[in-house]
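One structure below.
Every protein chain but one is kept in place in this view of the complex.
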Amino acid sequence: MKQLRVGMIGYKFMGKAHSNAYRSLPMFFPEALKPEMVAICGRNVSAVQEAADQLGWRESVTDWKELVNRDDIDLIDINAPSDAHKEIAIAAAKAGKHIFCEKPLALTLADAREMLQAAEDAGVTHMVGFNYRFSPAVRLAKKLVDSGRLGQIYHFRAWFLQDWIMDPQFPLVWRLQKEVAGSGSHGDLGAHLIDLAHYLVGDMQEVIGMSETFIKERPIASEMTGLSAKGSDGGPKGKVTVDDATLFMTRFENGALGSFEATRFAAGHRSTNSFEINGSLGSVKFDFERMNELEVYFTSDDEDVQGFRRVLATDPVHDYMEAWWPPGHTIGFEHTFTHEILELSSAISEGRQPVPSFYDGVKCQAVLEAVDKSIEERRWVQLSEM
Amino acid sequence: MKQLRVGMIGYKFMGKAHSNAYRSLPMFFPEALKPEMVAICGRNVSAVQEAADQLGWRESVTDWKELVNRDDIDLIDINAPSDAHKEIAIAAAKAGKHIFCEKPLALTLADAREMLQAAEDAGVTHMVGFNYRFSPAVRLAKKLVDSGRLGQIYHFRAWFLQDWIMDPQFPLVWRLQKEVAGSGSHGDLGAHLIDLAHYLVGDMQEVIGMSETFIKERPIASEMTGLSAKGSDGGPKGKVTVDDATLFMTRFENGALGSFEATRFAAGHRSTNSFEINGSLGSVKFDFERMNELEVYFTSDDEDVQGFRRVLATDPVHDYMEAWWPPGHTIGFEHTFTHEILELSSAISEGRQPVPSFYDGVKCQAVLEAVDKSIEERRWVQLSEM
Amino acid sequence: MKQLRVGMIGYKFMGKAHSNAYRSLPMFFPEALKPEMVAICGRNVSAVQEAADQLGWRESVTDWKELVNRDDIDLIDINAPSDAHKEIAIAAAKAGKHIFCEKPLALTLADAREMLQAAEDAGVTHMVGFNYRFSPAVRLAKKLVDSGRLGQIYHFRAWFLQDWIMDPQFPLVWRLQKEVAGSGSHGDLGAHLIDLAHYLVGDMQEVIGMSETFIKERPIASEMTGLSAKGSDGGPKGKVTVDDATLFMTRFENGALGSFEATRFAAGHRSTNSFEINGSLGSVKFDFERMNELEVYFTSDDEDVQGFRRVLATDPVHDYMEAWWPPGHTIGFEHTFTHEILELSSAISEGRQPVPSFYDGVKCQAVLEAVDKSIEERRWVQLSEM
Partner (left out) sequence: MKQLRVGMIGYKFMGKAHSNAYRSLPMFFPEALKPEMVAICGRNVSAVQEAADQLGWRESVTDWKELVNRDDIDLIDINAPSDAHKEIAIAAAKAGKHIFCEKPLALTLADAREMLQAAEDAGVTHMVGFNYRFSPAVRLAKKLVDSGRLGQIYHFRAWFLQDWIMDPQFPLVWRLQKEVAGSGSHGDLGAHLIDLAHYLVGDMQEVIGMSETFIKERPIASEMTGLSAKGSDGGPKGKVTVDDATLFMTRFENGALGSFEATRFAAGHRSTNSFEINGSLGSVKFDFERMNELEVYFTSDDEDVQGFRRVLATDPVHDYMEAWWPPGHTIGFEHTFTHEILELSSAISEGRQPVPSFYDGVKCQAVLEAVDKSIEERRWVQLSEM
């Protein structure tokens, strides 16, 4: 059994999700490279040590530059805040390490392209963390599209709705600061939708968007974590510099029409990551809150029993599911990452680039930035301009 | 266009539903006999006159014996309280009138048989009001069963759940008095489930039941109506003499297993009349609160897209629906009655008995009574004993 | 009981729906003016006579100009194809008749304004047929918004998805011809969404849209009807001159963001007219295929039981429902029209304008046209430009 020695930078929400994936991989996919969880890196000595203990890393370190240059590391996993991605990724590439970087790849398209270039120049494996591609139900959608069973695609509509910052007293965490996060719901949630659109429908030709920041000032966060935080009541406030919600429309190169909405202000939606595809021969619908299900419709069904089928994508025929539990026994969010790591592991074994790679990260970044430009200039922006 | 001259006895919930059906029939099914709403009958002079005006009857009368003997009446429609069914039906049969009688047909099996005998002796058309058979989605279920598309039937489970008398202060209306209503949820709700079971699966071999009256005393109703009433607070109470809930299990003659539950104590269920059938080749599910839908599953679907389909039974291919609105435009509860009257009208035109006839009413009554017997004697009761 | 004498022009899908509403009104809302169905008008003598017989009109006529000037008519009901609305409405106004006109009010904003002006000048009652406002579940949404129970509105998203013309062999009916229909999915389906947005959220500030005609040529229809038709196979084809799908985004005057999609190319969606509203205190979701339901979420619910409630809007507390059936017994599509006629009847009785009036028809037309302009000029269009 060959090993994959990992050094990981970041240890919050995504760090925990990745750690869990590394640990789950050998139990469910024993044919994959076996991840060895060598070292985890963070700035706060005691916090990162605690994370190492809990998440199962052999050691904790605080200097990522040292980490990326260690000989006993094959793969650098980057899930630090978005503003740190670029520098680390380029350093890792130069050190000849394979790279797994969380999305969004970078704060800007230019940065993303630089990262891709560095990885290509170094000849290393590079992957970007669009984990939703790895839901078995999403794979089924992909299979139906690619096999032509949905026919020509006419429509793609997608929305990622959350409600975790609706309280105006929710503090100004890093995800609400443009200089760290790059953007708000657009880069955090919309990026996933854009990647799914690329994966399922194809490239976009032009976009136009709109966005809003509903709560313009928030309490300074006394303590910052991934998705939760405590503000100091009555304390000083700071300006929210990212979007609370961003919508856009697109025309795909294949003629399909797309609409997208990402918001953190949809009361009742904890994490509704949902899309629908309508083709000439059928349709599919997905909602991440019921991630094991795909609704599927075929125009060719007998005319008296036409209707959307609720397919529970837990049968052995569905991607990855033979490795898990008997049919009808669902898996959770976290295993989108397990499957993602499996793809990374396979790619490394086979000497190819994984899908999605930095190339897909760049493509997503181009759309994010085209939408931003369309909002700023209040006009349709061609992807070819980017 | 031939006419069907109707005299109707009863003018509350069911009287209104029937009146609406008579009025709707010619607009949506112009090929049917055209109902002429001749006279409506009730005991309270002013109330029945008001009903006549509102519901569109030419005259109101108070003596049903006179009504059933009028020459200008072809059909007697009986929707008075259950304890009045027998006497009226027999008189109508003797007068040579066609009869449409609400369910349950009678208070006892003996009475129901007597009614059937009288109707057969008189050679008149007789129908019993199991209206749920006439939902297009239920017809689709029937079609799938009869055509063999569900294969051999293994299971039938059904429940009719309501919550309208959960408040202990809800008064003692006639539906809660055994001498008028015959039984409670069993005869009111369970009767519909039993009829659907007969319609969709076939005859039963044996049954065993259990029942309960959760609220044993209630305020005497100061004013009684169909499904709502006002009690006098702090006033005298009377004993509830019917069941609040009745459950039973059955073995069908074809080997299928059945379970039934009728209750008025299921909080949140305004009127959940629901069943599921599992066969060797597929399954169907129905819920009356979404009466335009049938969920359908086939074992023969491609293995990667197996799942229950939500079929909206509003396409022209679905029974009755070509007469209504374009696909996707739903119809309401009331038109189960319109379709029921259509069947009655067709049967009269064609000189045959409608389905369901008093024969089906008797068969339902036999099961109701077998269940009662099984509860009283705490044992399995064979339908052959009845 | 006072009467409302009606003359109706048009007798296809909408003519049938309106006729049914006139007939249902007195049975369920006896307090309303009683519609007298005096005359129905169409160009084809025998077809309109057949319609009169089936739908219950006293006479059939072929000259609408004569009809609008008859002394025994109080209300002119216009549901002829859209290109005929203007001329009839203006003539009816000049003749002093009340007017009930189907949507879209006219082919152009200028025409719509002319119609409103004529009606105002004549001092007649004028109503436009946005029937979806009259679903009890939609009324509940309106009540929740207006009472502040949803708080400040952040998002409105709406889509009206159908699939009835997806077959490229479906013929070129009048609804696919710009000179008759004005537009395609935009004016037919989108108009309803726009009106619901006005009703539920308020006025719009600016819009930008996109549209597409996926099937550009179709067989010439040998026979044209409302929503179905037969083409002549292999026969000549004509150009489709309306949109198959139109999407747009909007910023409301109150700061909310809106997205809209109307399409006839969404396989599996017979008639999904759906919207969602997200506010600072709660959210609601509606889907016309389940028109008796509204999903409702409140941020103020106890934190362990927060979730969207499936409210079945069939309780007496819900608008209109006390007139119908007991709770849990649903109504169908057609009664949105019954309630609409009730509002018209009440307005006439009370000497006020109904809601929605031609004023709302004009406002909708302004948005339709602003979207068209935004598509043509590829830019955001202010409603103030219109």
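Going by the order they are written in, the chains are A, B and C; count residues from 1 in each one.
The working rule: a contact is a pair of C-beta atoms (placed from the backbone, for glycine too) under 8 Å apart; a residue touches a chain by one contact, two chains touch by 3 or more.
Remember, predicted model here, so these are calculated numbers, not experimental data.
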Among shown chains, those touching the left-out chain: A, B, C
Hidden partner chain, touching residue among C:Leu116, C:Val311 or C:Ile341: C:Val311
Identified contact with the non-displayed chain, of A:Thr125, A:Gln162 or A:Asn278: A:Gln162
Residue touching the undisplayed chain, where the options are B:Ser283, B:Thr314, B:Thr338 or B:Gln353: B:Ser283
Residue numbers in chain B that touch the chain omitted from display: 154-155, 157, 159, 161, 163, 166, 208, 210, 212, 214, 245, 247-249, 251, 255, 257, 259, 261, 263, 265-269, 276, 278-283, 297, 299, 306-308, 378-380
On chain A, residues whose C-beta touches the chain left out of the figure: 13, 16-17, 19-20, 23-24, 26-27, 30, 53-56, 162, 164, 226-228, 269-272, 288-292, 312, 314-315, 324-335
Contact footprint on chain C, counting only the chain that is left out: 140, 143-144, 295-296, 298, 301, 303-312, 315, 317-318
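The rule is simple: only the chains that are shown with their structure count from here on.
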Chain contact graph, described as a line, ring, star, complete graph or other shape: complete
Overlap residues in chain C, where contacts from two or more other chains coincide: 269
